[in-house]
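What follows is a structure written as structure tokens; I'll ask about it next.
Just one protein chain is left out here, and the rest sit where they should.
Letters A, B and C mark the chains as written, and numbering starts fresh at 1 in each.
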Amino acid sequence: MTTQAKPEEVSAGSGGTPFLSVRDLSVRFSTEDGVVRAVDNLSFDVAPGSTLGIVGESGSGKSVTNLAVLGLHNPDRTEISGSIKLDGQELVGAPNRELEKLRGKKMSMIFQDPLTALSPFHTIGKQIGETFRKHTGASKKEARDRAIEMLTRVGIPQPTSRVDDYPHQFSGGMRQRAMIAMSLVCDPKLVIADEPTTALDVTVQAQILDLLKDLQQEMGTAIILITHDLGVVARTAQDIMVMYAGRAVERGTVREVLKAPQHPYTWGLLSSMPSLTGDVNIPLKPVRGTPPSLINLPSGCPFNPRCDFREKVIGGGCTSERPPLSPATGHAAACHLNQAQRQDIFIDQIKPRLG
Amino acid sequence: MTTPTGATTDGNTSRPGSTSDLADNATTDAPGDPGFRGLSPGQLMWRRFLRDRTGVVSACVVLFFVAVAILAPLISMLYGKNPETHYGQEDVSLLTDSGLPTGPNGGMSGDFWFGLEPGLGRDVLTLLIYGIRTSLVIAVATSLLTTVIGVALGIAAGYLGGKTDYLIGRVIDVLMSFPSQIFLIATMPVVTSLLVSPNEKNPGWLPFVAVTLVLSLLGWMGLARILRGVSLSLREREFIEAAKVTGASPMRIIFKEILPNLWTPILVQSTLALPAFVTAEAGLSYLGVGVSEPTPDWGRMIADAANYLRTDVTFLLFPGLAMVVFVLAFNLLGDSVRDAFDPKTNR
Amino acid sequence: MLRFLVRRTLGALVILLIVSMVTYALFFAIPADPARLYCGKTCSPENLALIRHEMGFDKSWPVQYWNWLSTIFSGGTFNGVHCGAPCFGYSFDKKELVGGILADRFPTTLSLTVGSAVIFLIFGIGTGMLAAHKQGKAADKIASSLSLLASSMQIYVAGPLALWALCYSTDLLDLPTYIPFTKDPIGWAGGLLVPWIVLSLIWTANYTRMTRSSMVEQLSEDYVRTARAKGMSGSSVFMRYAWRGAMGTIVTVFGIDLGVLLGGAIITETTFSLHGLGQLAIQSFIDSDLSLLVGVTVVAATLIVFFNIIVDAAYALIDPRIRLA
């Protein structure tokens, strides 16, 4: 197995074209404090039936990116440029009516906290069936039957009676299952799962992830999994994109990125994560500092104030020049360190800590 | 007139303690306030407030009124008139036989900039600026008193729970069930007679104290209810549990742990209650149970002027306008304070 | 639900008991002799004693209160007028049974309140939703500032101004009067139009503000975003989700306001010379008409308490998370 071959496959996709293709996406919010560059020149693809994990700290632009894909930003205060193509259809600048038809049908979203993300005023069945009716024009009866079917598929016991329950009558895990049922009710080709397990117990987390995986296999859905938990990604995704300050800093297959990470930020993320096989005597080492302001980004590499290795870059490019994500395909990282330096540092300093 | 029984007009009474939500903002779609990282909540609030132009303008207006109230004697000295002298009766050419100013527009002139009061012929401008004092003193005193009562009983009910909570809850229920207008009217003579016996001379503070007491009597329940809810939820929080485990006394928990977390609802509610008390005080004066002569008072001026609506709108113009501006500025300020504390409402 | 209603009704009865008792205590705490008011110009001590005795003022107030209370259940005969249970006493001033007077006055207050409530709910919620929909735009700013301005108005300023502008000087609209709806529906509406307009003007503002702020709050809720992510159209998100959430707040406040308004708005009714419960309240206070005063107070308190129960029940219907117990 060569490490170089796989990314080719991914970016080319099984049918040759990716289902979702994002190019040079920028999302800016105008706020009272100034313009927030939440996403800056981001490009990525998702092939049909595959899972892309997007990883990053809070405020790195993961959620914003995906809300932009769904077109859920307030148009008055948000400026979106670049291109988002879903199954060949351009979404940036598409009329809201068009987007409404796609949302829930071709692409759907699973939110982090099912308690707040589900309407407390409507029954689970209604909320699931409503999506179905909207996109298929089914009758109420059909919608209800579909809801029961979906609940069955996501593993809710006694779905015929639980379909009339309200979200508050469900447990956390069941709610997330219902949420998944709702997002899959129209067999969408793309599901964006925004931290789907963060709010759940660890045991339930695994169940939900397994469920997602099963359903994906069953239905051939592409999934974008947003998380700050590399463990979740490792378990579920084929590809990873690590985001920092609105940009992708590293991209590749799960194997590539987790086994041979190239970006100091990724190293930091990995170092801060406990591992079962690691040496318990080595303390976890979180990324120092705090995420940068998206209004006043540090010049050069936005990660430079927190980077332990910037002295190693000759000419101090870290504070003056912003590194591009390279190479253009395959395992890529946006860092001034050259390939050799990256490998050395990882093997000498980082890997031992990871165990 | 309704007594301010809490911010019933605002939609967010149900979620008063949402400053704690601030931290979550970054993970949701809002970009959060990345520029404010590292600032204390107080500083955050202050900076957010300063950026709210309406808030700053209304704060300036409120400050202007306060300054006028404080500087009233100085202004009146410079202007050369005072609110006690019956100018219209000393100079008979100023008022007609039935007490209306002889001059047009309510007797406005170079001598009397805002005109003359019908009847006694006092100077409207000085009555107005001294009237701010009355309104402010009573509104502030009532706000303070209701806040103290509301905070004490609200926390007691919420934190102590059990029988205390039940008792306070029922007292609130009963007080809220009273038709407030008739209750205020009926209570006033009782309160007055409790303060001063019929054969004693009425001291100058009497109307202030009586009005403040009566307004406070029906004014504290809203705040108490809100604070009860907040402290009820705080009681279950980890840091309170922790304090209990470490053996802190209930008093210490209340003052050191709970109270600091209640400042937001307290401050927001009091700022919103203040203008409500200004109008309530004016309403009492309008009903004839408010502050009596010779203390200048806006409500009484408006009530008087309402009689002259058809004869000369000028009398209503100045106190009416002053009142609307004052209340408006205070309401806007209250909104801004709330927004600064709780940016989520995004008004 | 039934248990809730029973429990709350019992609680309400206790509250009413306390309210009536406090009214009694307050009445006798006022340093005035009510008997003197009925005594006429040549008030001999004998006459005064006779009146005191006949009106029961010669007994201590708890005894009088007890008598009043027992009359509710047992009925009584006053001045030759029989009053069957439930009997709320007899007004010595008006020489009528209190129950009858209250029944006579209530429709006026009801019409006044319901009519203006319909108007201010429609306009208040409508403009509030418009403002929330056009959040931050000109329409929002205009609606918001107008409503703030209107809510800073007082009925005693707006009332006479409206009478002057709409009736006295222009003869555009009818003077405020109450004609029973059953007698002449058009006259009923015409007679109450001016007070409705003025009341609505002031109250609309509150509801505009409230609707706007709770709609804005709801629109930022996660589940609203979920609905949009499901592909729900803007209008259905607005109505089915955000409005559904905002409704709870509005119903709560409306219920409380309705109770207060029905209990009688003294200034409103006096400004427009309408004979509702508010005017009755102040009149009975002036006349020291104890049984009537207690009657009005209890009716007003009943309405307030009743609408509180309705609000709580309605809230449970709106929000399934609330359980009644």
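To be clear about the criterion, a contact is a pair of C-beta atoms (placed from the backbone, for glycine too) under 8 Å apart; a residue touches a chain by one contact, two chains touch by 3 or more.
Following the convention adopted for this analysis, contacts and distances are computed from a predicted model.
Visitor: Between "Fumarate reductase subunit C", "Quinol oxidase subunit 2", "ABC transporter" or "Sodium:proton antiporter", choose the name on the UniProt record of the chain that's been left out.
Guide: Missing chain, UniProt protein name: "ABC transporter".
Visitor: I'd like the shown chains that the missing chain touches, ordered by label.
Guide: Taken over the complete structure, the missing chain's partners among displayed chains are B, C.
Visitor: If the hidden chain were put back, which of B:59, B:185, B:273 or B:327 would touch it?
Guide: Within the whole complex, the residue contacting the unshown chain is B:185.
Visitor: Who touches the missing chain here, B:139, B:303, B:322 or B:337?
Guide: B:303
Visitor: Of the residues listed, B:92, B:148, B:194 or B:321, which one is in contact with the missing chain?
Guide: Result: among the candidates, B:92 touches the missing chain.
Visitor: Per the definition of touch given earlier, which of C:50, C:72, C:146 or C:322 contacts the omitted chain?
Guide: Of these options, the touching residue for the absent chain is C:50.
Visitor: What residue numbers in chain C mark contact with the hidden partner chain?
Guide: 30-33, 36-48, 50-51, 54, 79-81, 93-96, 101, 104, 160, 163-164, 167-169, 171, 175, 266, 270-271, 273-275, 279, 282-283, 286-288
Visitor: So which bits of chain B touch the chain we can't see?
Guide: 86, 89, 92-93, 95-100, 118-120, 185, 189, 192-193, 198-199, 201-202, 286-289, 292-294, 300, 303-304, 307-308, 310-311
Basically, only the chains that are shown with their structure count from here on.
Visitor: Which chain's mean C-alpha position is the greatest distance from chain B's?
Guide: Centre of mass proxy via C-alpha means gives A as farthest from chain B.
Visitor: Please indicate the chain closest to the centre of the assembly, with centres calculated from CA atoms only.
Guide: B
Visitor: Taking each chain's centre as its mean C-alpha position, how far apart are chain A and chain C in Å?
Guide: 55
Visitor: Just how far, in Å, is the C-alpha centre of chain C from the one of chain B?
Guide: 24
Visitor: Between chain A and chain B, what is the separation of their C-alpha centroids in Å?
Guide: 50
Visitor: Could you list the positions in chain C whose residues touch two or more of the other chains?
Guide: 222, 225 - these are the residues of chain C that touch more than one other chain.
Visitor: Going through chain B residue by residue, note those that touch at least 2 other chains and give them in order.
Guide: 28-29
Visitor: Can you list the residues on chain B that touch chain C in the complex?
Guide: My answer: residues 1-2, 8-14, 28-29, 170, 173-174, 176-182, 185-187, 189-190, 193, 198, 279, 282-283, 286-287, 302-303, 306, 309-310, 316, 320, 323-324, 327-328, 331-332, 344-347.
Visitor: Contact residues on chain C for chain B in the complex?
Guide: These residues of chain C touch chain B: 11, 14-16, 18-19, 22-23, 26-27, 29-32, 148-149, 151-154, 156-157, 160-161, 164, 168, 206, 209-214, 216-217, 220, 222, 225, 246, 249, 253, 256-257, 260, 263-267, 278, 281-282, 285, 296-297, 300-301, 304-305, 308.
Visitor: What does chain A use to touch chain C in their complex?
Guide: So the residues of chain A touching chain C come out as 70, 72, 76, 96-97, 100-105, 108-109, 111, 113, 116-122, 130-131, 134-135, 166, 168, 182-183.
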